[in-house]
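With one protein chain held back, the other chains of the complex are shown just where they sit.
Entry: chain A
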Amino acid sequence: MTLSAVKQSTSNHAANGSSSRLSRFSVPLVAGVICLPLLVVIAAFFIGIVSPEQREVLQHLWQTVIGEYVRHSLILLVGVGVLVLVIGVATAWLTTACRFPGVSWLRWALLLPFAMPAYITAYTYAGMLGFEGSLQTWLRVTFDLSYGDYWFPEVRSIGGAVAMLSLVFFPYVYLITRAAFIEQSSAAMEAGRTLGLGPWASFWRIALPMARPAIATGVTLALMETLADYGTVHYFGVTTFTTGIFRTWYGMGDPIGALQLASILMTFVVVLMVIERSSRAKSRFHSAGRSATRTTPHQLKGGKAWLAFAVCFLPVLFGFLLPALQLAWWSIDRYDIWLQPSFWNLVSNTVILASIAAVVTVLLALWLCYGKRRMPVPLVRSSVGLATLGYAIPGVVIAVGVMVPLAWLDNRLIGLSQWALGYNPGLIFSGTIFALIFAYAVRFLSVSIQTVDSGLTQIRPSMDESARILGLKPKEILARIHFPLLRTSVLTATILVFVDVLKELPATLVLRPFNFNTLAVRAHEMASDERLADAGPPALMIVLAGLIPVILLSRAMGRRKADEQAAHAVEPKPEEIYEPVKA
């Protein structure tokens, strides 16, 4: 039976229930609401072209700031792109193909920089390398120098921003490229060896070209994060689109100008998204071979082993260990902050906000994924696809896109309420955490949809049918098959969104209700006021929470290894033979 017939048959079967008719309408509706901020930005782009008044705003922006934003953005993209490529590919290859002291813990330690939000890394380096920082102070004391006597690289510069962002985002390349290297059939490498290539030549001519789509995916993800970054560039005084949107929005009170800037930023993002999607599609072909055997890692000795260790250890040292030590030092130095009830008030505020956002987002993801499973028609499937675009959209763009329609709605509501009831209800949507939750859902829905969906595809349609034919009613199947099997992925999705919300800065800054603070906002405010040590405790909390997804990731990496070993021991498992039908 052909695959399309299988799909048709499941849909045919599913079409019997009224719940599937519900998903036919509700899934596109939810996806539409999730896409609303994006639509607003796109609309602004076209209005900017059409309306003469808007064209003037746009022209003014072009003449004044946009050139600089574009130049800075390009420098950041090229710099970060090259650095994450080199660090990510080198570490991925060394930890996959070579054996040297420390490689087994470096494999997961290389994920640690993921726990660091870029802006927090930036604060710590400003603290360490700035004029007042420990390194320069030590230099001055040791060599008896004073200001101006010596040259020291300025960390608060665009080069500094490139370094910070690269240190934090290279794990994207590392993780995805490493997975590609592992999936590569060792037969291809061995074929290269029999055709006369040495180990180095087979890396350059076989392994690397085969991993190219994966590398491209990793780099584009890192670049999307680079474009989305606000905290680092703002702190280092580098003007880019994200800081520009902020300035236009708050400094000049010009929402339309902010929207215009957002729409220009989005064109950069769209280019990256197109690259990312097409390279993902390519990597599906490149990993066509299913290999049972792996080449045994190459044992490195002596100087080579130390070099490999250094290449893998330095990113961990600079990307995680040093910043974490600095944070720990500040947190000890300002231990009194931990004793203030206002700090714990802030913590509970943040935890409540992140929990609500995580639960709402995961519920939405469940709704969409089940809708797709029950009703895998093109409309529903593409709606779910649209709802996952948010990961690529910078938080500040989402924030502006959320704020404009919600403020409009609130104003209509106030008008209506005053006319009908003579009462001003205030800003019901735009002035409350509703706006924040909405923005988080837009940005992080793709994380939870991916996680929930991969859990749901593990439950193959044949399992439902199997339970059915053994006498279970559809509701009982949910309770006895789906609930136990989905529990882990739902929990994982909730944790991932929770931590992402904790780390999120720009959208929170724009959308938070008056006097409402989160840990990230507090760290940002303290750092902006040059009270770096005071930023320590909230930043440390964020990093500690950020370690949870890193642990989950490294456990998933370990599990894959265990599965490989099991596959050697026994025959292949059915789920390895049948690619789950990706809806």
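Simple rule for what comes next: contacts are C-beta pairs under 8 Å (C-beta built on N, C-alpha and C of every residue); 3 or more make two chains touch, one makes a residue touch a chain; residues count from 1.
Convention: contacts and distances are computed from a predicted model.
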item: UniProt protein name of the chain not shown, from "Iron ABC transporter ATP-binding protein", "Ferritin-like domain-containing protein", "NADH-quinone oxidoreductase subunit N" or "Actinorhodin polyketide synthase acyl carrier protein"; value: "Iron ABC transporter ATP-binding protein"
item: Touch criterion as defined above, residue of A:G196, A:G302, A:P378 or A:P484 at the omitted chain; value: A:P484
item: Residue, one of A:I275, A:V359 or A:L472, that touches the chain absent here; value: A:L472
item: For chain A, residues in touch with the removed chain; value: 1-2, 5, 8-9, 11-13, 458, 460, 462-463, 465-473, 481, 484-485, 566, 570-575, 577-578
